[in-house]
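Note that this complex is displayed minus one protein chain, with the remaining chains in position.
On to chain A.
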Amino acid sequence: MSQRQIIQVFEQYQKSRFQFVQTVADLALRPQNIEILQNAGVMSLLRPLMLDVVPSIQQTAALALGRLADHSDDLAEAVVKEDILPQLVQSLGSQNRFYKKAAAFVLRSVAKHSPELSQAVVVSGGVDALVLCLEEFDPGVKEAAAWALGYIARHNASLSQSVVDAGAVPLLVLCLLEPEMALKRIAASTLSDISKHTPELAQTVVDVGAIAHLAQMILNPDAKLKRQVFSALSQISKHSVSLAEMVIEADIFPAAVACLKDQDDYVRKNVTTLMREVVKHTPELSQVIVNCGGMAAVIDYLGECRGNLRLPGIMMLGYVAAHSENLAMAVILSKGVPQLALCLSEEHEHHIKAATAWTIGQIGHHTPEHAKAVATSDLLIKLLELYMDASSSEDLQAKCKKALKSILQKCTYLPGLEPLLYDVPSNILKYVVCQFSKVLPNDSKARRLFVTSGGLKKVQEIDAEPGSSLQEHINAINSCFPEEIVRYYSPGYSEVLLQRLENYQPA
């Protein structure tokens, strides 16, 4: 046997190993193959190949493993059980960049599924190794590492804290400054995942100076980057007043409003979410956004989108209106109420309707002027319908009732209140009649209208328990009219008159 022949055997073995790994990696791309591969025992075969002498085989094996783990929860658990993670983590520090990328991919696809699996990655020291990868020069490696860190940090606060403890945040902020768009995107999304859990984590992200760098990328033409940037900013600002003030101080506001006209739906949604998170803290912060015209833009945005995309916009209007009567007036002046009425009639999902009802309640509960604005767009009747509708969810009914109650207690616009006298449950009727009893003694024109439109007749037909507050309000209304009129409209008066006619003896 010559030397050449001996070498050939080895070459052939290497070639076939490579081919096997390559084929498995290709097969693992399709989700329908996964189960067959799993049954064929692919895990135990891939594991020794991870320790292969040839780097390209190692790398492809890792890729195949990553794809398998990506598709199913069970396989990700199998990766953890087979003790592949320590090995991967160890080689993350030493191998070439292609291998690092593949290994980070495996870690990412394992961590993606559940907090327990992420915890397993953390326990095996994966976070430290990934942070080391962030210092690499190759943008692809950085991207893969940042992505994996994002998936780990996404699950809960303690995992996120372990990512922060490993020192990932400054490096992620540096990644934001890289020229590669993909890396920027992933870094922004990871920062968003880290800062979403607790105020402390958000504070660490802010302390590193992430806000200024994120704020610079608002006008980037790349839509996906903008999505992540706005989501990160909103996750930071949602925790506390001081963080929200930090975000506002980065001068994002008139520019962010322009992004409400972006082509991408999710950019618009994230901008609205950011506004909602900022606005909910204090009246001053809301004032800043209202003053830069953000509210008009959001109201326009509500008209342009459907479904769940509307939810943050609706809630933002509610938060703004809840702060003070001036801000609520600003919502009304920006033509927010008709838009909300449209939302209420167009949307089918109950939680969106509930949010809309809440917002309407927040707008209308300040002064009679606000209540009138709500009543003139026929929202009271719509709210009542939703409240009476048996198919409405419990939350929606509660929100509708609360909104109705708070608006009715302020409403003095009688033409809007009159339809509510008919077919209304007594717990709502109480408030309606109470408003009439307050207004009628002081307004003679309204008294006249009340009689001619049949309201008085309706009031006489209400049978209230004696001594209840409803009865008191009815008595207060009756005392505003001459006794004959009241008696005339009382039910059964015609019989009484006929009785008198029979008893009458002409002199």
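Here is the rule we go by: contacts are C-beta pairs under 8 Å (C-beta built on N, C-alpha and C of every residue); 3 or more make two chains touch, one makes a residue touch a chain; residues count from 1.
Simple rule for what comes next: contacts and distances are computed from a predicted model.
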TODO: Tell me the UniProt name of the left-out chain, picking from "DNA primase", "Spermatogenesis-associated protein 17", "ATP synthase epsilon chain, chloroplastic" or "F-ATPase gamma subunit".
DONE: "Spermatogenesis-associated protein 17"
Task: Options A:P170, A:P338 or A:P441, residue touching the unrepresented chain - done: A:P170
Open item on the list: Can you tell me which of A:L45, A:A157, A:A182 or A:V288 touches the chain that was removed from the display?
Closed with: A:V288
TODO: Give the residue, chosen from A:M329, A:A398 or A:I462, that touches the chain omitted from the document.
DONE: A:M329
TODO: Using the touch definition up top, pick the residue from A:D165, A:E178 or A:E418 that touches the left-out chain.
DONE: A:E178
TODO: Spell out, residue by residue, where the missing chain touches chain A.
DONE: 132, 135, 167, 169-171, 173-174, 177-179, 206-209, 211-213, 215-221, 245-246, 248-255, 257-258, 260-263, 284, 288, 290-293, 295-297, 300, 326, 329-330, 333-334
